[in-house]
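Missing here is one protein chain; the remaining ones are kept as they sit in the complex.
Moving on, here comes chain A:
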Amino acid sequence: MNRSTKRNASAAKPRTPFESIDHYIDLYISSLGKDLEALKLLKQELRKAPTSATQDVFAHCSQTLIDIHLTQTDSVSRFFALELIVYLFARSHVFRSIVVGELPVILQRTVGIQGYIIPGPPQYAQKCKDLTLKSITEWYKQFGKYHRQIEIARFHLRKLGFYAQAAAETVQSRQEAMRQERVKRERHDAYVEAMKEVEGKQTEIEENLARMKRLFGILIKSDNIFESNGVGSSSSFSGTLNRTATHKEMIQEYGLGTTSYTLEIEVPRDPMELADPENEENKVLYDELRECQRLQERYLEFIQKWTRVVSLEEIESPSTVSATLKRLLDLKAALETVNSKADTLITNSHRGNDLEDDGFDDEEFEEIPIPEATPAFLSQNLGGSSSSSSSNPPPQRDETSATIAHSSSTSSSSKAPPRERVVLPAGSSIQDLLKVAPVVDFNQDLYYWDKKNIPFNTTGIDFHHRFLGDGKGENIIPESIMEDLRKRTVVVEVEHEEITACGARMKNGKLCPRKDKVKCPFHGIKVPRDAYGDPLDPNHDQPVGKGKGKAVALWEELEADVNQAVGESSVPKKRGPAKTALQEELQLLKKKDNVRTRMEKALKKLKK
């Protein structure tokens, strides 16, 4: 609205056709192609020009578009200028005849030929490119027979590989789409197969569940009590919750809620602990339980696989998929609950056996000084599952647990620095072991430390190998690779001893670069030296280079001593063969060639 009034106001003052053309082009481009009114006015302006001036008007229009708007430093305005060019190209033959001559320039500025680069933003640059390539193809079809320039531009673009690039991109995207489709289909196949398996296995699993529950019923006396309390045995999810309730009731029933007296009482954390320990009579039951548990582990694996397959399903309707997924997860939860129960039962029975065998083991339990039995302490000791009274505020408990956690963490961190290997006696407790255990970062190896049966193919498609065929069976990481995964790479740092250079001054003034550990063969034992190669210790006698004069033989020393003692002057040592008189004469006869002689020669020549 505002813009239109402005336009009306500006339209009121007289303006040349060229100015108004520029104005409308500006309006159209600055509105990002949304101002159709401006486009309409531009069209009107171009059409109302007299026939004699048509050429000039269109020439001006194309020049504005190509030289001003296509040279902007952002490709957004370039794109909308290009849009205008395409729009006018389709309509006016005069504009066409002008623009075809400028095609290389336009291509430089919209496609980026001959080393020109189109500025960002990249998506608009790409749009520019695409629009140009598309328009060139269309123009060639429509006007190619009149304007050969279009054919030439198309040929050169093809030669530069722009069309091939575009074609390759479409082929690539099509291939990608096809691949996606194929993956989807394969996943669906896997889903259908999994559903069949689910139908087949579900009854089996449920039977197994029922069997296990029956076993629990036989093994745990109290289980019946809980169930008879009206909690309901069918829902195993809410088991823990119900148990808490019964514990509370029980505590209240026994009068533990009051603080008037103290009573030490051991409440089992899990009703499963109430079960009979394993003995000759119920061994059969326990065996059966173990067998059931083993079966369940297998079922759990199956369920895990199915869940993965189902969660990747895309073709089936989402509601069906989610319903199936829910069913599977329910089943899994039920299995896990029962499994944990069975675990407790079995470990409990074993402990019971151990207790019977060894009697009370002192080392297993530490003596803990018993503090005053405040309600807080009671609640803390009984764990989260039971609280002695409602007056105990939960934040307090949180605080205590938090401090405990904190203290433990600090103690573990304070242990960190010493990393020595300690040989511990055989019967040392876990605390002692922890004290000396090296602190290492949690890494991949620790992650895999206790993992088993990790699936590696998460696509949900059965693995197909060209030579080994379809991998229908287990798609879990084999144990050998797991072993490797559990290993940790430790980089051993070897300390490097920096060997310094000899550093003695050589004849050429440089310092000896030899790096010997103790003794340089040319300059003797290494000593600390200054930057000039002189030893820092002034008493150090420097061996003379090459060791010519240094090696005074022992016999010579002795001889000198004897001579000194006798009083005879020592015989000077001959060095090299002595020159004979003849040789010396010859030496004299030899003409010397030095500066002086040369100058004399030159002077003689001059005199002549």
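Just so we're on the same page, contacts are C-beta pairs under 8 Å (C-beta built on N, C-alpha and C of every residue); 3 or more make two chains touch, one makes a residue touch a chain; residues count from 1.
The rule is simple: contacts and distances are computed from a predicted model.
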| item | value |
| --- | --- |
| Chain not displayed: protein name in its UniProt record ("WD40 repeat-like protein", "serine C-palmitoyltransferase", "mannose-1-phosphate guanylyltransferase" or "F-ATPase protein 6") | "WD40 repeat-like protein" |
| Per the touch definition above, residue among A:A153, A:A342 or A:I477 touching the missing chain | A:A153 |
| Residue of A:F143, A:F162, A:Y191 or A:Y448 touching the missing chain in the full complex | A:F143 |
| Touching the absent chain when the full complex is considered, from A:H93, A:K134, A:K283 or A:K451 | A:H93 |
| On chain A, residues whose C-beta touches the chain left out of the figure | 43, 47, 90-93, 96-97, 100-102, 104-105, 108, 114, 143-149, 152-153, 155-156 |
